[in-house]
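Dumping the structure here so I can ask a few things about it.
With one protein chain held back, the other chains of the complex are shown just where they sit.
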Amino acid sequence: MSADAPVVAVLTAGGDCPGLNAVIRAVVRRCIDVHDAEVVGVENGWNGLMENEVRSLRRDDVRGILQQGGTILGTSRRDPYEQGDGYASVQRTVERNGIDTVIVIGGDGTLRTALRLADEGLQVVAVPKTIDNDIAGTDMTFGFDTAVEIATQAIDRITTTAEAHERLMVVEVMGRTRGWIATWAGIAAGADAILIPEFPYDLDEIAEVVRTRVRRGRTFSIVVVAEGVDPPPGHDRERRLDALGFERVGGVAYQIAPELEERTGVETRVTVLGYVQRGGVPTAFDRVLATRLGVKAADLAIEGTSGVMTALRGPEIVAVPLEEACSEIKKVPPRLYEVAKTFFG
Amino acid sequence: MSADAPVVAVLTAGGDCPGLNAVIRAVVRRCIDVHDAEVVGVENGWNGLMENEVRSLRRDDVRGILQQGGTILGTSRRDPYEQGDGYASVQRTVERNGIDTVIVIGGDGTLRTALRLADEGLQVVAVPKTIDNDIAGTDMTFGFDTAVEIATQAIDRITTTAEAHERLMVVEVMGRTRGWIATWAGIAAGADAILIPEFPYDLDEIAEVVRTRVRRGRTFSIVVVAEGVDPPPGHDRERRLDALGFERVGGVAYQIAPELEERTGVETRVTVLGYVQRGGVPTAFDRVLATRLGVKAADLAIEGTSGVMTALRGPEIVAVPLEEACSEIKKVPPRLYEVAKTFFG
Amino acid sequence: MSADAPVVAVLTAGGDCPGLNAVIRAVVRRCIDVHDAEVVGVENGWNGLMENEVRSLRRDDVRGILQQGGTILGTSRRDPYEQGDGYASVQRTVERNGIDTVIVIGGDGTLRTALRLADEGLQVVAVPKTIDNDIAGTDMTFGFDTAVEIATQAIDRITTTAEAHERLMVVEVMGRTRGWIATWAGIAAGADAILIPEFPYDLDEIAEVVRTRVRRGRTFSIVVVAEGVDPPPGHDRERRLDALGFERVGGVAYQIAPELEERTGVETRVTVLGYVQRGGVPTAFDRVLATRLGVKAADLAIEGTSGVMTALRGPEIVAVPLEEACSEIKKVPPRLYEVAKTFFG
Partner (left out) sequence: MSADAPVVAVLTAGGDCPGLNAVIRAVVRRCIDVHDAEVVGVENGWNGLMENEVRSLRRDDVRGILQQGGTILGTSRRDPYEQGDGYASVQRTVERNGIDTVIVIGGDGTLRTALRLADEGLQVVAVPKTIDNDIAGTDMTFGFDTAVEIATQAIDRITTTAEAHERLMVVEVMGRTRGWIATWAGIAAGADAILIPEFPYDLDEIAEVVRTRVRRGRTFSIVVVAEGVDPPPGHDRERRLDALGFERVGGVAYQIAPELEERTGVETRVTVLGYVQRGGVPTAFDRVLATRLGVKAADLAIEGTSGVMTALRGPEIVAVPLEEACSEIKKVPPRLYEVAKTFFG
């Protein structure tokens, strides 16, 4: 590597997501093997960029991580605007390490931060990351396919128990503001109803679906619920902190289930899938997507593009302005939800 | 089939368990193809035997069910002693259908009922069934391997998230009175602590394990908890019925987690695996075990043995008196738990 | 259903592909539940349309098939142009059953037949099907994701053995004329070289990649080969028919492997994945894609569109003229292959 080789930094911010390591590996291999550049790994997300927690990343450092969940760089929820004063908070690390471009792998909050830093003058390329698939400007995000596959396999299993016991099973999947996982996993597992934040729901209608099934001899039903749907009328959004300040994940299914049980007379049970959806070995699809996004980010970094995010558009990986990605939290479109509704009941 | 062919009835009682259909198929195929006998399927567990809900089972009825979760016969929790007057409640169905022997597939409650019916004169052969592996007299029960595999894969996934976020993850698995699933899945997934009902636990000790890990740079930990462990001091056994009488599954992890978070200072999260552990496609191991148990049950039924359960003993399938199976709820032995403890921390 | 309800026929032609049943189910549910139409299932592909092998498909007929591999309608390789005289061969079945539109699910050969029939006046809508992903006009075909996932998991497993034994493993995957599965699975599993029909290969170059790895202490390598690549110089395209006229699948890996072993001195082994890639339970991705394509096909059939294929374009399902789909066998583009090459060695 020549003394004036370009220096690319890479960091992962926000929650765990299958494919993070695949992106890191792709950035490192592309920069080193194709562009003869140097890669600096920033630890613990933005925090490392604020605190100069960095280390050189070589080929051997990313060996064998393609299939691994988690991130070898660690992550944090610290942010240079919330816990610092923006560009100034990270400038010293950037300069001290001669970093030409920072590749940030993160969700919508991270992308907004990246956009602000780009506006302040940091050379930055983003790779969108969320199991929730709700980032605008890209057809899909990596991690989503894995989350859907896990949720689908879980619902497949729960379905046989529902049938054996003639029960209504309410399965809560991740999705605080959007219902992508619920919609896809619900379609894939043949759910009898899918409740997502994008569309209001009516418990009486769902109960009628369940009762119609019973009349047809289908004495069990599966209802998939995104964690972010509104609680039923008369229920508060569940307080999830207990006396010790401990946070529960999910819970709206526990509010919906008894309402459905009362309306249908069908014995009802709840499963909250929780953290199994966001970790572990990525599917092949997510490994390929993460790898392609990482390669593109490296190429953009080397050519000096800034303020963009890599994105999947049809069969291509393209660069999309961060403004576009930050313009909205991508909703499940009515067309897709209407496809899912075909199979309700 | 000759007019005086022996008639074997088969029923499934209690909760769903991967491999139920594999047993049913094995009974049917063995009776018909090898013993030239007739098989009657009893629907909805003991209920069908009390209410004469029966149908003939032929080869074609069990086609393609080997891999399927659930039970084609349905199940129920109704019992001829609790909701009826024992043998008298089922005698009419037995006589009306010319049933020579009833093969019952069920858990410990079912086995006790089978024993009482056998004592009253019913010809009965049992096949032990529980994902909890806590039936005495057999090395393993079918369904357990599948439950352990599912739980292990889930913990594998959760571990990467724990590591990425430097968290303590408390994972609650099934096991109301025994900790077999917790112990096996905990060993298989490399848990840092495993809490089971057979042995008391000390939160301070567990917290110390977690803190020691942190000192060694292992800033995350996995604690596996069987649902049936006692709540921590100062906590009641959680009331799991809400205002509408709705029952929650599990929950002790939500009592243990904040206590550990407080003692360790490590951010803590809970996952309750719930119903995914007890349904769906059985592992190959469970398919083989269920098939062998079903074949043996058919052989015993045809030869006129009664009051026994089929069991795995080393590499063999044998008949065990139901008394032995009903003598205790099999505990995780100290030897095995001590093996697991080797890897705590 | 009214007497003059539209009648939609559906058939599956060509090889098995995970998701076929999901498409059939989607067509049936969409036609019946949304469009109040009638569905006729045609058995054994075009053969059934030529021989009037049809049966009514109702809701109950497609119950539980979403997850199943194979096709409940059967398939065949018979073709109305090769074994019949085109439209005339199928017209009687169409008229006798009052079929308004035929939905054909099939690969490129089937699409070409559908196009010719459409030109002769048959109302036809196609759903593209191939694990090979080589149909033009759509971003992806259903079945491909499952094939890639299976191949990737297999290569993951083979890699640990390669490493333990310091071996070169040549893994042959499906793809007679195109290298989509090889490219995706190779990227996903971190292959050291990927050989596909779209690009020539040089055994000396690949051997040099392997030797460079050995020099770096990586004493094992994985080479993924699409079955359709040319054999090495000096080898004939292997005669795959034996004395009894029996056809072997694959085999070029057995010609490449000894050449690489000789050039590298690294012990080399071959695995031909074969039929495991094209059957069984579809991934969640393929279930969703197949369902969406089937819903769209039903909608197009009902609205009277003909001569089109349903296709994935970015996040949308659209109708594409069959001419476009039949214009070429879609190649792996240089851009994607160049991404894969980043990780060679």
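As written, the chains take the letters A, B and C, and residue 1 is the first residue of each chain.
Definition applied: contacts are C-beta pairs under 8 Å (C-beta built on N, C-alpha and C of every residue); 3 or more make two chains touch, one makes a residue touch a chain.
Only a predicted model underlies this, so the values are computations on that prediction, with no experimental measurement involved.
Note that the absent chain touches B, C when the full complex is taken as a whole. Among B:44, B:264, B:283 or B:306, only B:283 touches the chain left out of the display. Remark: the omitted chain is touched by one listed residue; of C:27, C:210 or C:257 this is C:257.
Checked against the hidden chain, the listed residues C:130, C:221, C:268 or C:291 yield one contact partner: C:268.
The chain not shown here touches chain C at positions 15-16, 20, 68-71, 74-75, 150, 153-154, 156-166, 169, 242-249, 254, 257-259, 261-262, 268-276, 278-281.
What chain B contributes to its contact with the hidden chain is residues 26, 29-30, 33-34, 66-67, 139-140, 145, 148-149, 151-153, 156, 184-185, 187-190, 283-285, 287-288, 291-292, 295, 313-316, 333, 335-336, 339, 342-343, 345.
FYI, only the chains that are shown with their structure count from here on.
Compared with chain A, the chain whose C-alpha mean position is the greatest distance off is B. If you average the CA atoms of chain A and of chain C, the two centres end up 29 Å from each other. Between the Cα centres of chain B and chain C there is a gap of 40 Å. We define each chain's centre as the mean of its Cα atoms; on that basis chain A and chain B are separated by 34 Å. Among the residues of chain A, those in touch with two or more other chains are 153, 156.
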